[in-house]
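Shown here: the complex without one of its protein chains, the others still in place.
Take a look at subunit A:
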Amino acid sequence: MIRIDSVTKRYPDGTVAVDRLSLEIPDRSITVLVGPSGCGKTTTLRMINRMVEPSEGRILLDGADIQAQPVNTLRRSMGYVIQNAGLFQHRTVIDNIATVPRLLGWSKQRARVRAAELMERVGLDSAFAKRYPYQLSGGQQQRVGVARALAADPPVLLMDEPFSAVDPVVRKGLQDELLRIQDELGKTIVFVTHDIDEAIKLGTMVAVMRTGGHLAQFAPPAELLTDPADAFVEDFLGADRGIRRLSFFPSAGLELQQAPIVAIDADAGRLTARTSADTPYLLVTDLDGRPLGWGEPRALTAGSIRPEQLIPYGRPFVPGRDSLRAALDGSVLSPTGWAVAVDGEGRAVGVVSQQVIGAAIRTAHAEGRDDAKAGG
């Protein structure tokens, strides 16, 4: 565990970058430091590997003061990923990744074997091994950056706005990849970002910092969205806090209806049988069970249903995998107000109305409050 104990960083000109900050960073999870520029988040991160020395206070790694060991030994035990990757432009991809193992005295051969393993882990084709950084896209460079940080299998990973300089699509891919790698490796990750959405997506714990190096709140993301400590945190979280919080509620418990689902070849009798007062629409699927769209029962003629005339069904969600947010999103996207649930293969497994989703949200909120009470 990394314990930041009442640490202050004051520069000679009197600026205070970090002000009596105390944090306990749990092992094998992602702790995100988030805040506006000038809040001291990068300074805090850099104090953990002593690229910045604190003016007061101390930092403990597994109970021992980080000052106790030689600085370069400490740094080699912590992977570091930086914005724009910071690759060595004069070295090939594989030699970049092999940097720390080579510093630790591994043979060239062993370091390269290890580097090749890591390329695979971060999803880089082995064809990139002999290329130079200029031949890679920003996203690929950042993957090399992550592989390089992981090369010597350090228990701690420090990440300083690693995904800020890539476009949103690539960023999402890198975030998903990081979560996947973290599932496999279970590192203690300290992640700095100014993007609250990134913090909420990646963090097991999120430390919101405010200008002047103060800690505003340190909490799991769901709690942050439910109970912002003050106006600053609330403001920093931005709009749609309630909707975003739904990401933390599972959709597994939603009561799905199967009755209003008909295949495109359904006969008149079946169409009538499936129609009832509380299902104003029928979901038409293809012969494999994949949704095509909604239709009003009166407008559907058995044997001649035309997919292009159906009402769009929005975006389906996968119960269990997706959150209530995805379910609600699906229901508001379709003009019918109903969301479609599908299985992993995209076959419709049920439909659910906004009313039912709304009730599920209220229940989840109530349970969340009970948990909060029980917990503290």
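As a convention for this text, a contact is a pair of C-beta atoms (placed from the backbone, for glycine too) under 8 Å apart; a residue touches a chain by one contact, two chains touch by 3 or more; residues count from 1.
Following the convention adopted for this analysis, contacts and distances are computed from a predicted model.
Trainee: The complex lacks one chain in this depiction; which UniProt name from "Phosphate transport system ATP-binding protein", "Heme exporter protein C", "ABC transporter permease" or "Peptidase M16" does that chain carry?
Mentor: From the choices "Phosphate transport system ATP-binding protein", "Heme exporter protein C", "ABC transporter permease" or "Peptidase M16", the unshown chain carries the UniProt name "ABC transporter permease".
Trainee: Hey, which of A:Y80, A:F218, A:F236 or A:Y313 is the one touching the hidden chain?
Mentor: Of the candidates A:Y80, A:F218, A:F236 or A:Y313, A:Y80 is in touch with the missing chain.
Trainee: So which of A:T44, A:T99, A:Q140 or A:S353 would be touching the chain we can't see?
Mentor: Only one of A:T44, A:T99, A:Q140 or A:S353 touches the chain omitted from view, namely A:T99.
Trainee: Considering the complete complex, identify which of A:S6, A:S22 or A:N72 is in touch with the unshown chain.
Mentor: Among A:S6, A:S22 or A:N72, only A:N72 touches the chain that is not shown.
Trainee: Just the residue numbers, please: which parts of subunit A touch the chain that's not shown?
Mentor: 49, 51, 71-76, 78, 80, 82-92, 99-100, 103, 132-134, 145, 148, 158
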